[in-house]
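One chain of protein is taken out of this complex; the other chains stay put.
Up next is subunit A:
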Amino acid sequence: MTRRWTLFDTTALTFGFAFLYLPLLVLVVYSFNDSRLLNVWGGFSTRWYVELWNDKVLLTALRNSLGIALFSAAIATFFGTLAALALVRYTRFWGRPLFTGMVYAPMVMPEVVTGLSLLLFFVSINAERGFWTVTLAHTSFTMCYVAVVVQSRLVAFDRTLEEAAQDLGCPPLRTFFTITLPLIAPSVLAGFLLAFTLSLDDVVIASFVTGPGTSTLPIEIFNKARRGLSPEINALSSLILLVVTVAVVTSSLLSKRALIPAR
């Protein structure tokens, strides 16, 4: 059943999407601006992309960010999946409500508090602050997101599949790797991508726990923006936008294929 589009619908939709995407569009367009001034159009150019390519500080920050995101997402996916398994499978154990609450708490915790507490912790154990402290900090706050995503899939998982595997002679650990994991893989992958994105995006927590010499991309952009924006940042942001779009489209295609089997 289709309904005719009224003027109201069209207007609402146009303004809604404009509100969401016009700023991004301006950003992308001005990344190709030849002028040094952000608000004056000086003709088409890719010079800011070239300049970005030669900016050692930004490229180092980018490498740091990608490394931290990769490691922290991997660790968070491992522990988050385990936490989800524990929460779904062992429905009755002592202190379960407390444990559940503690897994979810980082989602609602103000980032400033998380950052500060982690900083105090790292100082008290005398850890040298840098790449690994940021990685650990990001793991601790992205793990709960992985747990939530994987848990939703596990709740719907038919456990008689595991019983059938065991009945046919498959020990529990092998059952997990041959039956359970392949079937929950889309949600584990989705959890990984979510953790990766969250880590890549974080400024506040990283600022607290990072040390001299290790700067992440968002921190660097933030610093540059305070010193006065250069169109180089527009170029960088456009590239990030491209990467994120490709990642999101790929993951949604992947999970769609996992749900609808190939005919």
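Basically, a contact is a pair of C-beta atoms (placed from the backbone, for glycine too) under 8 Å apart; a residue touches a chain by one contact, two chains touch by 3 or more; residues count from 1.
Just so we're on the same page, contacts and distances are computed from a predicted model.
UniProt lists the omitted chain of the complex under the protein name "Spermidine/putrescine import ATP-binding protein PotA" (options: "Gluconate 2-dehydrogenase gamma chain", "Spermidine/putrescine import ATP-binding protein PotA", "RNA polymerase, sigma subunit, ECF family" or "Cytochrome c oxidase subunit 2").
Although one chain is not drawn, the whole complex shows that of A:43, A:101, A:169 or A:212 it is A:169 that touches it. Check A:183, A:204 or A:240 against the missing chain and you find that the one touching it is A:183.
Not every partner is drawn; the one left out touches subunit A at residues 158, 160-161, 163-172, 174, 179, 182-183, 261, 263.
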